[in-house]
Each structure stands twice: as C-alpha cells, then as structure tokens.
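A protein chain is absent from this complex, but the other protein chains hold their places.
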C-alpha cells in the first residue's frame, strides 16, 4: 500500500483540477516528455474528446499526434497494437466502455499475448482509456462497468482512479508501463470535485491500493466512482460502525497484500462495485480473502453491487446503482451477522 | 438438482455415442422437429464441421438449413440475432472458443439485451455452440476456456455438458430455450468415451447441477472437461477422503441451491476449472458459498485452476491444465486446513 | 429503372435527384407515383418531425428530457425512404431517425418516452415493424442481413428489410461483414447510409478515402446508388427501386442495394454536443439552402398541392399533436424498478428474484426519495 505523499513532486506548484482535467494534464505531460506518445480515437482531435479529456492537445501537438480516427474500435486498438509493437506509446481512447466490446479480440488475443507469443521480442506498451460506469443519465450502452472482463485476461493490467491526484499519477505510470493497460475512467465523477494536482509529472505506482479511510470494524473494498458513495456510507455510519475504506486503484494485478492486511485487522468485509453481482470482482476478492484469512473471518463478505440485469435506460438507473443507503445496509448486514 | 433418470424417454432405444456424436444427434433431432432451426457457421456444411459435429446434416437438410457462412464471426452471430428476432432458431457455430471474441459486442450488446430493450417484443432464441478448452495439442488460440466472460453478462445463459447423454439433452433444452444460450463443448472429451444416448428427443433442464459422485468429506465443483480428472482424483483419494463431485452443467443461471446443499453437507469445498484463476468462476462460487453457508465452512475453498498466464503453445500445455495430481493435492490441502 | 450503375461507376457525379433547388422537376425526371394526398401527408410528416425535433431539444434544455439526437436536415431522407416501404417491410433506424417511427404511425409520445429513458418507448416501435433502437454504431447492420436471410429462407418475397446507418458507421467491421453476407446470401436488404458529412466531429473525408460511400458496394458484388438526401422524392424513388428489386430482383442484379443518401445534419450531433467547435457556419448555411422541407414545400406549392391555408392547418395540427404527446409523456407514472428484472430472461432466475426482493426491502426501509437522490 502506498503513501501518496512519497511520490509527491514539488508540492508548491499545483493546479486545482477535476478528474477529467487531470486526465488531460497527464496526457499533456507525457506527450511533452516523449515523442513516441500519441493519442488516438474518435473525436479526440478538434473536438477535444466528447468529455474534453483531450481538449487543446490537437492544437498543441498537431494532427499527427492527436489522431482522429475513423469510427472503428477494433481498428483503433488493432492499429495501436501495431504502433506499439515498433516502439511507439499510443494512448487509444474508446469513447465509452460500452463500445469496447468490438476490441475484445484485439485486447485478449493480441495486446495481452504479444509479449508471450514473441517471448518478449515484441511488446505492447499501450494504454486504452475509456470512461466507464453509470449515473450520468445517458442513452443505452453508455453506463457499463465491466472491469471483470479485463481482469480475467492475463497480460492486461487494469487501472481505475478515483481522485484527480491519482488520475494523473496512475495515468503517467500506465503510459510508462511496458505492458498494455486498460485505464477505466469514472465519468460519473469527471467533474464532481477538484483537488490540488502537481504541475510536474509524477507516478502513482500501479498495483497498490490506498486506504481512503481507516477503520477497525469492517473493511470495504471498492474503486473508481463507487469510492465516494462508499466513503459517504462510512461517514453515515460514524459512531455506529468504524468503517475502513480501501480503494483498490489497480484491479490487475490485484494488491492482495493490502486487501488481506486490512481484512485481518477488521475480520469483516464488503465489496462495492457497479457491475452485476454474478461474475463480478466481488467474487474474486471474497475468494482471495478467504484463501488468505479465513480464520480471521467473522461474517460473510457482503457484495454490494449492480444487479444481474442489463444496465437500464436512465429512468431506472438510480435504482440500479449502489448508493449510500444500499451500501450502509450492506455494511450493517456484515456487522450484524 | 435433477435425477437424469426422470427425463429418460424410451430407454430401450439408444445409441452408443461419443460426446461430439451426441451434439450431432441433438442438432439432427431438433432440425427434424422444427423447420425454424438452422445451423450456421464456418465449414459446417459439406465439411460437416472441423470436428464433424454437423456431419451429414447438409446432405440431409440442404444448404439453406446448414449454412456455410463467410469467415466472419461477428457477422455470424449478428445475422443469427437478426434471424432469431423474427422467430427463427439459429444455432451458430464458432469454430473454436478462441475465435468468439469478435462476437462479444453482438453477444453482450444485442443477444443479451434485445429482450430487455424491447420489453419482450423481440427475443433471441439463439444458440451459440463452440468447442472450448485445452489438452488437444493444437496451435495458439485453440485452447481457451473463458466461460467467466459469458457468465458475467446478464441475459445470456451458459451451458457446459460433460457426458454424451447430457450433451444431447442440454442442447435440446438450449435450442428450445426462448433466450440466447452459449453452449460450450468440451472438445478434449469429444471422443474420449461413449455412452448410451436415447434415440428420441429429451431435455436435460438448464440450470440444474448433477452430483456425479456422492461423498461426505468435501464438495468439489466443476464442469465440462474437468469433470473427468476430478472424478479420477476422487477415485485416487478413495479410502483417504470421501469426495463429492458436483458437475454444474449450467453456469448461468447457477444452480445455487445444489451448490449450497452439497457444501452444507461436507463443510469443505474446491472448484476445478481450466480458466485462469483470477476472475474465474472459482471466485463466484466461493463467494456464493460463503454468503449462504459460512457457518458450515471448515476450510478455505480451494481453487484448482489454470494459471494467470495466456494458454501456452502445446509443448507446455500439460503443465497448464489441472490434472488428477494437482486436483488431488488441492483437495488434500482443503482437508488438512 | 436502373439508377445504380450510373451513379456508382461515375462516382464523382452528382447524386440522383428529381427536384432542383427551387422545387421544380429536373428535366427528364418523372414525378413520383404517389397520390396528392400522400404527398401532402409526407409534407405533414416532415414538418411534424422538424417540430418534434425543436420541442424535444428545448425540453432537454429544460431538464425534462434525456440526451436527444436531432433529425433536422434528415427529414427528406427519413421520410422519403419510409414512404417507399410496404406495410410488411421492416426498417431498422438508428438514434437519429425519430422521423421513421413517426412516419410509420408510432405515437409521438412513445418516441418521446424512449428519449425520456424508458425502454417501453423503444418496445412500441415493434408493432409497426420498426426495430428497437440501439446505440452501438454499425452493429445493427448484421441484424438486418439476418432478417433478410430469414425471409429468404421462408420464401417470403413480400418483405424487404431497410437498415439505416450513418457515414461513420461504414468504418465499422460489422458494416463490412453484414454487407458481405448480404451479397453472398443474396438477401432482400436495402442498406441506407445517411451520409450527413460528419460523424460527430469527424468529417466524411477522414472517415474513408473512398470517393463515395456508394462505391463500397463494389466490394460486395451488388449495386450502390447515390441519391440527394435533401430531395424526398429522389430518396423515395431510389429506395422504392431498391425495395422492389429486393423482392423481385432484376435478372442481372443482386437483391441487396447500398444507398448513399447525401445530406447534412443542421443541428448538433446530440444535445450534448457543440458543433461550433469543429465545423464552419458557412458549410451549415450552404446546406441549409437545400433544406428538404423548404424545397418540398416549393414543389407542392408550384404544383398546386399546397397553399398558405393548408400549410397553416398543418402547422396547427403539428403543434397540437406535439403538445398532446408532451402532456402524455409527462403524465407517465414513475417507472417501476421491477421492469428492470423482467425481460432479462423469459423466466426470472432465482438469483434475480432474490436481488429484486432485496431492492424492495431497501425501498421499504429507505423510501424511494432517499434512494434516488444520488
């Protein structure tokens, strides 16, 4: 588990940024630093991305480095793989996670395998960024949160930031990482709050969870957009239950040590995610914990998740998403076992 | 949990079939029964399928019902969805599970969602058959076992037979099912053994696990090709440990009742699957069990699985696959906790 | 009539059109085989669509409607092509084709309902042989081919399947796979590309280096046609030809056709988009001068089918119809979360049942207000 403070660069120069601005800032910094870094995707150029995550980059770095592509996701990821195989560092944007499925073959059959297939002589230092998750009242297919798909594919890394500071630092690490990273951006909180973000470059290392709130009664594991309602639930329970909140930040490789350490301390646990229950990462975390710490376990680990239904159109989405009330109840259930 | 015997049709008329012959027999029976059933895919026609699962069907039912398609998996599943939306019952073959990834968007964005999207006015009574799993010494991409991907998508059903009898019965149920079914065929045991299979049609209901071996010390959950090495391990442990083996048969929807019932009896458990450990169904099963039966749990549930690596080329595949020795050791570990 | 060959092989030629900019028949072109009544109804549908668009965009601005994809500029293409359909034909629209269900007599309140985030609105299309909308670009095209394969398999020569998509969609693999299947299986399909010059901010010439979209049909062995999408009569004619050919193909012609309808979107991509960031006003103005409604209105006036009085009557009817639709959709009951669990499968699996029960407990405990505030 890392202490963010350790990686802090010059702490005097900071900007007050939203999470999506931190994405842009991270992209900008790495593009300045390394000519091999290019950004590509639909509407990333003149339009600056449908969420403005690439705003102004095209003007600054030119069309050759901020590449508006045709509307073809497999083509985007497939050509990015080709670019990365000869040493470039493409950052491909998939406009919404719901449109990433056509890239699945390129991701699992190639990005994840080229290093193995070539015994390290060809690698894929590629980042695929995509906004994920529900709650913004959009049309169908714009609310998916299927991180579990990527985590089940060896060879991929999966990262989900939950704060502007982490966003820039994790994105920097992802771009510099020698392996393919799926970078899932919690669009629900793209503009939800601001944080001081260092102007300099810095890395938040991949593979390290962060304890967002210390507590002694129960460990709640979550990531991305669910971190906020989970912290809110923890606040609501203040005085009644002392909740520890662990933000996993990297979902693959998992920071098993941090997870187990927190659980051993509290002996009770819950996992909060937006994705459907069945086959979601709640299962993986639960299994990992009971493998490593069954003797500490005082209650079943609660899975507080989306339902096993397609994500509904927005009239019903607030019923779908875990929110503080549901999380609070879940935590109480784990306590009252 | 079902007793196979209950569904038995006329038990006097049977054929001694391999698993792949039972696939063919099941297809044949449903094609005879219902004109809306068609088979489609690469090389399913004159060639009878690369594993001969559709042998002779083209001669008997004609090219219009046994459709050799162009080499385009998304086109196969996408057009099958269109056919099924107007009431046909297409059975699409994907030649190997490793080639199904380009169909992911069609499966998750459409097959799984059309019923919800149209509030039931359009449905997808579609079956996607595909041989899965390792052990046959093939080239790359021919050994995948990524059932967890499909299980995590609400709206899809996922079925994996392990015997010729079940194969015909489950396939029949899948074809008649009003919803899309992913039918994963354990190609490792396509021709491994024979069984008496009724000549008549019959259904083995979806969603019901089968106890393959009763035991009192530990419950081992598995499916498909892993059923045999698991049973072998159970035999090897005879006298030392009394192992119950539960073959899940349907992975979505899961037969939670059967799983929990068996576990409550034994208080110890293991899951055996070929897929990589992380994010595999071992996690889902473990989480489900501890939610429902933590107080019965005497030891961590062992996950005996493939490694978190891409499936290797065949020179190494025997190290990758769980086999009786590894399963035996895993079971002992759960016992000796 | 073979429009196809002429337009495809001379790819840089002007698209096929019947009306000139002033709504007069171009020399050598014959008028439409539609009755006066039908032509006026077409006009009413086009103006209603424009009105529907304006009102829905403004509802969205007021927070009374979800993200919406405006039609304006596409009325000629959508309504011209929809009038060419026979009753049993199926049409698969995208999110930008609200005028299609409207022209097929789906209640405007149902179309609004979809944009208000209710699946029920989408479901209501099916009764009129309009396929429910989805938003994954290009992915509906194989469904259209599959439907065509089904009708062919059943020897049902009474149905064609018309599938709409944008210029951007032609870059997707599914476009290619679907058209290739259609060529191989020779299915009763019309692939209707609404080439409106932009895919959000990406211009047509960044989408593909081919001179035209129509010429892409060459890769699949069937005909491609270019038509002026701002001319509803030309669109009607070309689509009608393609539909008839799909059902009764000419000897030397395959049943499918790729239609490239050359047009422009006047508004933003969706209510979430700001086109001023990426495109010139000049371009917009150039195209606005070709407004399909203005042009068609001139034609109907020129030919004595329409006058000020009738136009006023149409306007009044449109406004009333839309006002009713808005009222209806705003009167809707709050949605029942049970809908979310129904229709995942025909039968509710026990896991889902339990999840629904847990949600109901949660609602009982906290009340919907607390639950939905997030």
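Here the chain labels run A, B and C in written order, and each chain numbers its own residues starting at 1.
As a convention for this text, a contact is a pair of C-beta atoms (placed from the backbone, for glycine too) under 8 Å apart; a residue touches a chain by one contact, two chains touch by 3 or more.
No experiment lies behind these values; they were computed from the predicted model shown.
Taking the entire complex into account, which one of B:26, B:98, B:131 or B:224 touches the absent chain?
Here the residue in touch with the unshown chain is B:98.
Which is it among B:161, B:253 or B:310 that touches the chain not included here?
Hidden-chain contact among the options goes to B:310.
Looking at A:88, A:192 or A:294, which makes contact with the chain not pictured?
A:88
Would you indicate which residue among C:25, C:40, C:184 or C:311 is in contact with the undisplayed chain?
Touches the omitted chain: C:184.
For the chain that got dropped from the picture, name the residues of subunit A it touches.
Within subunit A, the residues that touch the unshown chain are 38, 64-65, 67, 69-70, 72, 74-75, 77-88, 90, 102, 105-106, 109-110, 113-123, 154-155, 157, 178-179, 207, 253-254, 256-257.
Could I get the residues of subunit B that touch the absent chain, sorted low to high?
42-43, 45-48, 50, 68-75, 98-99, 102, 135, 137-142, 229, 277-278, 307-310, 312-321, 323-326, 329
Just the residue numbers, please: which parts of subunit C touch the chain that's not shown?
Counting over the whole complex, subunit C touches the hidden chain at residues 171-177, 180, 183-184, 186, 206-211, 215-216, 218-222, 254.
Going forward, only the chains that are shown with their structure count from here on.
Would you mind pulling out the distance in Å between where the CA atoms of subunit B average out and where those of subunit C do?
Roughly 40 Å separates the two chain centres.
Distance from the CA centroid of subunit A to that of subunit C, rounded to the nearest Å?
Once rounded, the distance between the two centres reads 36 Å.
Which positions in subunit A touch two or more other chains at once?
74, 98, 102, 140-141, 278, 307-310, 312
Where in subunit C do residues touch two or more other chains at once?
As it turns out, subunit C has residues touching two or more other chains at 119, 134, 136, 139, 173-174, 339, 344, 349, 351-352.
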